[in-house]
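Report on one structure; see the data block that follows.
All protein chains but one are shown at their positions in the complex.
Moving on to chain A:
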Amino acid sequence: MQPDKALDIAVLVSLGRHPLTGRPRRADHDARGVELALGVESQYANAQLELVHAGACNTESETALRSYPGMAGLPSMTLLEQEEGADVIPVLGDYLAQREPQLVLTGCRAERGEGSGLLPYALAERLGWPVVNNLAVIERIENGVATVLQALPRGQRKRLQVRLPALMSVDSAAPAPRQSAFGPARRAQFDSQALASEPDAELAQWSLSAARKRPKRLKIVKAASARERFKAAAAKAEGGSGQVLDGVSADQGADAILKLLNEEGVLR
């Protein structure tokens, strides 16, 4: 443990979009990242939390952005001002390289723009840091090594030891964010820096439109002959191919079930 060295945590936050109304809000995954960081901050005396947003800030988005410091009454939030449609990766990369935080948390996917979920990977490649996705829990941080649980599908967890500095992205497996308080959110200061913005030329060339409903896949019967088509149409929907054990003892039945469970590998 290095008590003299501060444990700097930066949380990259973005502007969210309400899925139904389309209004600006705090992005859900980013808010979960703030929640995780607040948990670490309360656990370690030397931890310092900084919120960083890169992008445009106008009257519309300001209220939404203020709800991040409002979550715990943080006095300020860093704002790297960029023009609309700018690529924020170079700006964030330079900023993080200069600040050198130990741990950077971010949501795994933005709710506006391309929303490709590439930002943590691009920053990690730029800074040469390791990146962990789907962070669920930060167990402890000792001697510059963080022990974390990564969320896997089907509610499973994996324990990883990561040497800091590192980037970690958070998705819906992390604890739900606390509410934002209005007063502290109003009182929070923006520590803004106007930086030269680099427009995302590729994104500007693409055509964006509201998402259409994806066509449902049809069940296609591929039959070479009339007979096969007829069979397919006349066949029972229920396959009934299952094995039925009737009139067996409880022991034999349990044996058959156990065999199938072992084959599927669900017993641990």
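As a convention for this text, a residue touches a chain if its C-beta (ideal position, glycine included) is under 8 Å from a C-beta of that chain, and two chains touch if they have at least 3 such contacts; residues count from 1.
What we mean here is this: contacts and distances are computed from a predicted model.
Enquirer: Which listed name, "Transport permease protein", "Spore germination protein KC", "Electron transfer flavoprotein subunit alpha/FixB family protein" or "PadR family transcriptional regulator", is the one UniProt assigns to the chain that has been left out?
Expert: "Electron transfer flavoprotein subunit alpha/FixB family protein"
Enquirer: Looking beyond the chains shown, say which of A:97, A:118, A:176 or A:194 touches the absent one.
Expert: Going through A:97, A:118, A:176 or A:194 one by one, A:118 is the residue touching the chain not shown.
Enquirer: I'm checking contacts with the chain that's been left out. Which of A:6, A:160, A:181 or A:195 qualifies?
Expert: With A:6, A:160, A:181 or A:195 as choices, the missing chain is touched by A:160.
Enquirer: What residue numbers in chain A mark contact with the hidden partner chain?
Expert: 17, 19, 22, 109-118, 121-122, 124-125, 129-134, 149, 152-163, 166, 202, 205-212, 214, 217, 222, 224-227, 230-231, 234-236, 238, 240-251, 253-258, 260-261, 264-268
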